[in-house]
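Yeah, one chain of the complex is gone here, protein chain that is, but the others are all in their spots.
Letters A, B and C name the chains as they come in the text, with residue numbers starting at 1 for each one.
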Amino acid sequence: MLVVRAIRETDLEGLLGLASQVGSGMTTLKPDRKMLGARLEIACASFAETIAPNQRDYMFVMEDTASGKLAGVCAIKGAVGLDEPFYNYRIGTLVHSSRELKVFTRMETLYLSNDLTGSTELCSLFLHPDYRGGTNGKLLSKSRFLFIAQFPHLFSAKLIAEMRGYQSADGSSPFYEGLGRHFFKMDFNHADDLTSLGKKSFIAELMPRQPMYVAYLPPEAQEVIGKVHVNTAPARRLLEQEGMYFEGYVDIFDAGPVLQARISELRAIRESALAVIDAAPRAVTETTAAANEPLLVSNTTLRDFRMIVATVPCEGGHIALSTADQQALGCHTGEAVRTLSLNPRKNVNV
Amino acid sequence: MLVVRAIRETDLEGLLGLASQVGSGMTTLKPDRKMLGARLEIACASFAETIAPNQRDYMFVMEDTASGKLAGVCAIKGAVGLDEPFYNYRIGTLVHSSRELKVFTRMETLYLSNDLTGSTELCSLFLHPDYRGGTNGKLLSKSRFLFIAQFPHLFSAKLIAEMRGYQSADGSSPFYEGLGRHFFKMDFNHADDLTSLGKKSFIAELMPRQPMYVAYLPPEAQEVIGKVHVNTAPARRLLEQEGMYFEGYVDIFDAGPVLQARISELRAIRESALAVIDAAPRAVTETTAAANEPLLVSNTTLRDFRMIVATVPCEGGHIALSTADQQALGCHTGEAVRTLSLNPRKNVNV
Amino acid sequence: MYVVRPVAMTDIPALEALAAAASSGVHTMPKTRDAIEHAIEHSIASFGAEVDIPSEESYMFVLESMRDQRIDGIASISATAGSNGTYFAFRNDVVQQVSRDLNICHSVHALTLCSELTGHSQLSSFFVRNWQQAGPEAKLLSRARLMFAALAPTRFGDRFFVPLAGITDENAQSPFWEALGRKFFQMDFMAAERVVDGARNRTLIVELMPHYPVYVPLLPGDAQAAMGQVHPEGELPLRLLSEEGFEPDEYIDIFDGGPILQAHKNALRSFTASLLRHVSAAPGADGDAPKLRYLVAAAKEHNFRAITVESAPIKLSDNIALQPAALRALQLSVGDAVLCVEI
Partner (left out) sequence: MYVVRPVAMTDIPALEALAAAASSGVHTMPKTRDAIEHAIEHSIASFGAEVDIPSEESYMFVLESMRDQRIDGIASISATAGSNGTYFAFRNDVVQQVSRDLNICHSVHALTLCSELTGHSQLSSFFVRNWQQAGPEAKLLSRARLMFAALAPTRFGDRFFVPLAGITDENAQSPFWEALGRKFFQMDFMAAERVVDGARNRTLIVELMPHYPVYVPLLPGDAQAAMGQVHPEGELPLRLLSEEGFEPDEYIDIFDGGPILQAHKNALRSFTASLLRHVSAAPGADGDAPKLRYLVAAAKEHNFRAITVESAPIKLSDNIALQPAALRALQLSVGDAVLCVEI
């Protein structure tokens, strides 16, 4: 069985193993023992609540309980941009209109901004190739929403997730080639690496500060604004199902979209519910398993947060969980768990 | 009984009577026969669908069926800013940080923008003083959401509502005195009137174009950014209940907030439902009236849209409506109506 | 011999003929009979006005051949560029980009819509017939305006500028306009020039043109290449004005990217290198003493006239000796004051 759980100090080797599978393009998860060790320490302090909420970095691992191997990782940063400025381009609209000439021109504009400063961020999602398939990706990605729904007071009002931007077949970024290269005079990967190393003062030094009309960019660069890397499209859909939207913020280098939501409006906040573990589950599950929809189920403890997918009946505030499920969650009959349907219900009105 | 309904050509006199009660501060509803007549014509064409959706201006009146008098008015503009630029200030964040000096300064910034161009707008809400009280204000304001839920395809993805900004006891606007006056060199009311008359090219000519740090403004001006006029606070709360939020856009003159929402995320879209009018309502209503919560109920026809508040049982897709209610809605037993609880349900998770 | 003098109503037919010879490269020159008449009337009124503060005055000069009274050139100077509006130009800013951590140092050019030329004095409408073969008379015409300004400084600002037409291709398309103006105006270059009537001080410019700086590296190559490039018909005035002390790099035209030359008057030779001298009668033949070419202008505001002469160096003398023909051309007598500058 796969369990998503709060990371522990003993996970460092497993985490390094996962990171070594990541490859380029994910600047926050590099197989660097020192960096990952430091991050793990912060993560453990986060679940132990020994550091302030906006300094926290909750990391979760997906463990295969059969082998004890780590199958994936994901994280929630309490707040971004409070130590180093967090930059985005925001896409706005400017209208140029002359009644005399009957000209009405609507122009998109890029503003260099730190608007998302202080937001809670979903990040560092990686699922080992051996485990891709079924509901594993959903469980891993969506686990964070159930965690937020259980502990909303720990987070900022705004939740964001940066998506990797579009790349051409040769791995280049048309947006970077059309804009950033003129100002940074270095390769995309080099510039991107520098930001992940925290060397961000060069952005203030080199980046054009003034709002820019999108129409100035070459068509190839214009077209990819807000578009994700082809490999990232499924991850984007999962987040959108949970109520996250592209609201016009993009990465300054590759123009990848930032998805965002008010935490209070997340599907997990609106639809997740507490349920008491039922005393006699077995008979029920066997008869009606097919009729049940898959549920995300988590325990309610911060320090040893655990979560699984279960396809069991849940009605009237009661849930039927097998002994194995209860063990995976570290829960017992009669205790409360939080549940959320894995897939969103269709909205009949739209 | 009070019915909110699509406006008709014959309502001009009643509308002028209402407008004469409005007083200053509401630039879109002045007792000017020519202006209101022209607007009424557009409204009638809107309900008749003889003009394009983004040119439409759906006006609703609240009629006292006992006297035939008009008790209130409200409207939905299909799209703003497509003929004349629609200006706002957007509040953004810029971080100025120097690691060398250990200085980290987070500054709010005002950007002159036309970002809301093309949005659907709620506007022109006015309730006659004789009718203020009970659920009348709610019925009038919220009627528009039920209309949108019934006809979502007629509107833009984004819904906005401009709220009147804060004024001092003497009627002056601290924000205008701190900012606009330096550039417009005229009184607030004069500038505000000019914009309502559509003479907006002066904004392009006179308004400062560059982003501005809020910290440059006098403290009195900074404090009122996004604050509503004291008389507007109840209207703001009603809109917020329906899922509209202040997202950082304010009026360029008085810094009154713009509330906004994705139409797909409105409470009315998520929670309103169709119900069939029940054949034998009487017995039910008498016994359980106290237990029922008040409902907004509307018919489903665009051209003669009508809406009331009813405190009747509604369950399992059936609603019990009295003959009087049915007459007010222009509906009959067996036909479908759209319903939405007048007050939002509490979200147990937040 | 040529003389430069203020335009007169009798010059209308001559100016019409000149306008027919000029192409689109001189967009500030009046071309229709109405426009010419109006410009002449305005010039006569300007010369006649008592001026304390420079305002809407515009002074037009013609280049007249003394031999046959033919008008071979025209040149104007306006007291202020934006007297009935705001004069817009792109300022060519240089942004230094330095990152010590990354050891990067380069500069980026950015074009900013600015209105600071509004109060400056503007030179315009320079055109000489057969400009490809023009001789010293072209220098005379171009500089005479500035000699007038040097004589009547209260009629002008402290700074002067000259917009010169930029380059267009064989289809009258401007690569600079294609990259910039078209995106906002949504029309062809020539159509846009028509709607603004060659002016750069119209309300619709601030309504339509970009409010934020244009980073030059983002422009297509042909638009970048067109920045500051002059239309072939502008090459002559560009050369003459550069010799005078004008500098080309600070501003360019918002429509076609043509150069806008500008200078503080203290940097112009007509102001700093001109010498006030008195007229003396020319000796007969003064043999083979070395001669220099001077522009000589009557030192008076109300019957301003200017010619070129060859003369012995006057740097170390209080006088300049003029032949009777020169005195007639200037309508002066021995003993009168003249302003001279070597050309």
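Some observations on this one:
One rule holds in what follows: contacts are C-beta pairs under 8 Å (C-beta built on N, C-alpha and C of every residue); 3 or more make two chains touch, one makes a residue touch a chain.
Just so we're clear, the structure is a prediction, and the values are computed from it rather than from any experiment.
Although it is left out of the displayed model, the omitted chain contacts the following shown chains in the full complex: A, B, C.
Set against the missing chain, the residues C:1, C:66, C:95 or C:312 yield one that touches it, C:95. Per the touch definition above, the residue from B:168, B:210 or B:231 contacting the chain not shown is B:210. Check B:26, B:51 or B:107 against the missing chain and you find that the one touching it is B:107. In the full complex, the hidden chain is touched by chain C at residues 82, 85-86, 93-100, 114-116, 118, 203, 206, 245, 247, 263-264, 266-267, 272, 315-317. On the side of chain A, the interface with the absent chain consists of residues 201, 204-205, 209-210, using the contact rule stated above.
Panel shows chain B; residues 94, 96-98, 100-101, 103, 105, 107, 109, 178-179, 182-186, 194, 199, 201-202, 205-206, 208, 210-213, 215-217 of it touch the chain omitted from the view.
Here, only the chains that are shown with their structure count from here on.
In this assembly, the chain whose C-alpha centre lies farthest from chain B is C. Of all chains present, the one whose mean CA position sits nearest the global mean of protein CA atoms is B.
Rounded to whole angstrom, the centroid-to-centroid distance between chain A and chain C, based on C-alpha atoms, equals 62 Å.
Per-chain CA centroids place chain B at a distance of 58 Å from chain C.
Inter-chain centre distance (chain A to chain B, centres taken as mean C-alpha positions): 34 Å.
Among the residues of chain C, those touching two or more other chains are numbered 203, 207, 211-212. For chain A, residues that reach two or more other chains under the stated contact definition are 94, 96-98, 201, 211.
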